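Heads up, this is only part of the complex; the chains shown haven't been moved.
Should a chain be cited, it is by its letter among A and B, assigned in written order, with residues numbered from 1 in that chain.
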Amino acid sequence: MQKTRLKLVTIITEAILEDRMVRELKQLGVRGYTVTGEVRGEGTRGLPTVDFDGQSVRIETLVGHELADQIMAYVAENYFADYAVIVYSLDAEVLRSEKYL
Amino acid sequence: MEIIELVRLNLFSPMVLAFVLGVVATLVRSDLKFPDEIYTALSIYLLLAIGLKGGAELSETALTEFWAPALMTLILGVTTPIVAYVVLRRLGGLEVADAAALAAHYGSVSAVTFAAVQTFLQALEIPYEGFMATLVAILEVPAIIVALIIARVALGQGGNWGEVLRELLAGKSILLLLGGMFIGLIAGKAGLEQVAPVFVDPFKGILTLFLLEMGMVAARRFRDLRRVGFFLIAFGILMPIVNGTFGIWLGSLAGLSQGGAVVLGTLAASASYIAAPAAVRIALPQANPSYYLTAALAITFPFNLAIGIPLYYGLAGFFY
């Protein structure tokens, strides 16, 4: 079976941004994504902002190398300044790469 | 009864004590944790129940009784954020975004504080107008819009206004309050009767559970108190007293009963921590959430719960 190397881009951010992030990821061209709700954590910004809504979410998306870079740049530009957010990417191997590209 | 006696009575209610227990749990670093899902469920319940009861009452209210209090509430919603903004900029020297964010919170309203004042008045057997829940809904949104407009103008930003407004109106607290009210209005008191064992009888008990969790949430913010500084602590106590008095006065002008004026005063005095934070975090991201969340949750809410409510009741005596 043919395996392809893609990037698994992960964003961890405030729960309140979930819907907006997902919308924007789709606009950037991702074909799929997975959200894990109810994660919690601490970073350099201090307390999570809005307790009411659950704390943070993790959004993951498998994409090609180029789109991975675009997503990271996009998050940096639009969210690093004002929001509690981190983004990182891992190397992943998948089958059926056409599903993600 | 003396105010001091009222405060004592209020402090010794299960609701307030549960809040204290929550604070203690956090301070002693207990492993007690309320699952987020339960917190969400309890808040859905409280908002819907408030709406339902308000709606069922409204279904038996004449419009002639209702318009004046509604108008006064709207006036509160527009004026209190402006006053708060000016105070925060002039006296506190806060940044535009931070001042506007706080103004949105203090102009808007806390549904849980509303629930607490209801419970307080019921314990004293003081009557108040059934439609007060409607005023919660009326007071929730305008202040947030006014504060955001102030910030936009002061910062010269444009931005996607339609989207912000839609998110605000479709926000869960407005949707549940208005939706519940709509259900109560149509189904009427007979309809409410059918669901009373869930939405009426257990209300105070559920509120007690919610306040246990609120105590934990508020106490987690205590660490930030030092960061926000003395000015904001004073603001978080004095602004509610000013707004509360103003609300009581407008209530008396609107022809509300004394109990109703106490409720309206408490609404004016309360600071939002559901609708406002969500809207402000999206529309004014540069405002520091430590300021508005700590002030609303860790200062104003406990103050109102423990001292404010009996105080407003006492103050109402001067207007009636």
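Operating definition for what follows: a contact is a pair of C-beta atoms (placed from the backbone, for glycine too) under 8 Å apart; a residue touches a chain by one contact, two chains touch by 3 or more.
These figures come from a predicted structure and were not determined experimentally.
Novice: Only one copy of each chain type is drawn here, so tell me how many of each the full complex in this file actually has.
Specialist: Complete complex, expressed with the shown chain labels, is A x3, B x3.
Please note the rule applied: only the chains that are shown with their structure count from here on.
Novice: Roughly how far is chain A from chain B, centre to centre by C-alpha average, rounded to an integer in Å?
Specialist: 34
Novice: Can you list the chain B residues touching chain A in their complex?
Specialist: Touch residues, chain B against chain A: 36-37, 39-40, 43, 217, 220-221, 224, 273-274, 277-278, 281-282, 285-286, 289-290, 293.
Novice: Which stretch or stretches of chain A touch chain B in the complex?
Specialist: 14, 16, 20, 38, 46-47, 49-55, 81-83
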